[in-house]
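A single protein chain has been omitted; all remaining protein chains appear in their positions.
Up next is chain A:
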Amino acid sequence: TLFTAIPLDFDISSPLTYGTPSSRVEGTPRSGVRGTPVRQRPDLGSARKARQVDLHSDGPAEDLVTAEQSLGQRLVIWGTDVNVASCKEKFQRFLQRFIDPVAKEDEDVGLDLNQPRYMQRLEEINIVGEPFLNVNCDHLRAFDENLYRQLICYPQEVIPTFDMATNEIFFDRYPDSILEHQIQVRPYNALKTRNMRSLNPEDIDQLITISGMVIRSSQLIPEMQEAFFKCQVCAFTTRVEIDRGRIAEPSVCKNCNTTHSMALIHNRSMFSDKQMIKLQESPEDMPAGQTPHTVALFAHNDLVDKVQPGDRVNVTGIYRAVPVRVNPRVSVVKSVYKTHIDVIHYRKTDSKRLHGVDEETEQKIFTEERVELLKELSTKADIYERLSSALAPSIYEHEDIKKGILLQLFGGSRKDFTHTGRGNFRAEINILLCGDPGTSKSQLLQYVHNLVPRGQYTSGKGSSAVGLTAYVMKDPETRQLVLQTGALVLSDNGICCIDEFDKMNESTRSVLHEVMEQQTLSIAKAGIICQLNARTSILAAANPIESQWNPKKTTIENIQLPHTLLSRFDLIFLMLDPRDEAYDRRLARHLVSLYYQSEEKLEEEYMDMAVLRDYIAFARSYIHPRLSEEASQALIEAYVDMRKIGSGRGMVSAYPRQLESLIRLAEAHAKVRFSEKVETTDVEEAKRLHREALKQSATDPRTGIVDISILTTGMSATARKRKEELAQALRKLIQTKGKTPALKYQQLFEDLRAQSDTAVTKDMFDEALRALADDDFLTVTGKTVRLL
């Protein structure tokens, strides 16, 4: 009788189960290694299974092993071109010699880059005791192209060889080391496949790496590896290994020769852990209008429960296809195969972001021609103008705003000052657009949101702090608490577009304070406390409180947002209806053209969007400009100039925050040119744009002077001065009244109004009283004013 352990899993008669039938691979050396047992690798499918491939169907057995006498004992594994001995030797050489000259991986911390890196890894294994060696396939490829190819094509045969090679070296070096089991090699980063969509029948049984998002994971499934039988007559015991998911139950007891006396003892059998995981294509990889593909993964042993639903991972494993039988007893076969991936290695792509490692892990792969094209574009003198005009072509003019957004898309360079105690400097540029309703602000936001891969779009009106940040949800089925991340966290390393910023409630806005300067997000909810990274640029749009923008009021008065928040924006633009004839004419022509242009012309522009997207992605991942000496000087000068303007009028006209903004903008502009160095031209443009934005948003409508304090303190310098004067006048007034301990509020107000030559409103009076109260000169209780 056969016990069916996993009925759907394997089919004995399929070549696909063992696409590369093998093998001459012996187990890893057991002898001479004290105390370290071998452990089966269910992720590879065991070698035993492979041995039993029906050899007779394909002719005489001699064909199976090609013996090349001329080269001595050169055996290759059947169906492959892998020679175990040379493969082993090559891999050992790789371990002993491979030095990565340009390593910048985050996991290299503590490695001496000038020493063979994998030897250092083995040393680590000796110390830590974790018997897994992760090998970057890219390294292997750089070292030996052929060996890499063999690994990709015949992982089931090559990886055990690697295991063998590794263990030999390891136990040679550290003979006294005792590990939980022998070292297993886990290759990752096979460049074979990146996208689930490109998987095809040719990938079956090959080593692949795909990226995606975990959507479901099953509970732990115990899979029997070795069955334990006991004779019910004489208590003789025996072990039977599982072969292709089935157990061959001994029908006769070897000891007492009783038939059918052997019974399976479950709790003495050996089981390994297994888990089924569903991986879904990442949203970025999906073509528009199609649903995402999914693929099943099987994780084994310690890889079980390594990932949770919602994680983005890169999975390296072997792609399998298994035929589906209609009925196990009938030979009718459904003509469809079931596919899955046996996981060898996981690499979470977003967990790193939580740890604040700077490298962007999901670098987009560009073809050489594409890089060529982008680089050629970058040499164009007018690339900055070109790109900014390619941005949202349906929105008319507003060139400076588009330029600002363009720089925002590129972002500055990230700087780490943790060692000096200042933490990270933000590299993201935040932009606020204010203006009349119906000036295509939302459209601009929508465009940006669609352009960048990690763009999020929310509206201030509907969103609560919860929707922006993260919230804890109880899964109705599992009763498990799940942390759901909101728009801000999701747009980490991207742009969060917030429409109707002014409609946002107070508590939601307060979240933004932390995000916009510290670039982190703290969550304390339902007992879960954590700090998530939210290194997102904010592109917000706000409408004036009144239905129309009031040119007689300052920006703050118009949109009624706290200055603490406003000062965190690098650039604040006004999008106003210009009301000028030439503009109207151009606008009309532009709009009319929208209404009859042919599909093809529009198509052309769509191409531009793809180029623009790639251009930005390329610059963001590969260009990290640093300030040149001249640029630093220019920045200093610019800052000093900005301070000087104000000091003439007795006010502060620039703060360090403005200097930081300038630096970011200059860096972004250098990125636009694909330049590793920030030059003076970049600083010039940064200065110009910054000034332009200030001119729009920080001009004091009463005096016509650009006044930064409108944005930084919420009040123009003249207004503040007037306030102070009024307070002084009030103080004088009270002092002339002599030594009266208390005054009537209304009386005092009227006296002050009578005395002053300008109109004094009640608000102004209250403000003056408050100022004096702050000076401990008086207190106001109800309708009486008491002197102190």
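Note that in this section a contact is a pair of C-beta atoms (placed from the backbone, for glycine too) under 8 Å apart; a residue touches a chain by one contact, two chains touch by 3 or more; residues count from 1.
Throughout what follows, contacts and distances are computed from a predicted model.
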Hidden chain of the complex, named as in its UniProt record, picked from "LLGL scribble cell polarity complex component 2", "Mini-chromosome maintenance complex-binding protein", "Autophagy-related protein 13" or "Pyruvate dehydrogenase E1 subunit alpha 1a": "Mini-chromosome maintenance complex-binding protein"
Of A:N114, A:N200 or A:T259, the residue in touch with the unshown chain: A:N200
Residue of A:Q92, A:T339, A:S389 or A:T680 touching the missing chain in the full complex: A:T339
Residue of A:Q120, A:N301, A:N450 or A:S632 in touch with the missing chain, whole complex considered: A:N450
Omitted-chain contact residue, chosen from A:I127, A:V371 or A:V592: A:V592
Residue numbers in chain A that touch the chain omitted from display: 7-8, 11, 13-16, 53-54, 57-58, 197, 200-201, 204, 213, 215-216, 218-222, 276, 278, 280, 283, 286-295, 309-310, 321, 323-324, 326-327, 331-337, 339, 392-394, 396, 438-440, 442-443, 446-447, 450, 459, 462, 490, 577, 579, 581, 584-585, 587-589, 591-597, 599, 602, 605, 609
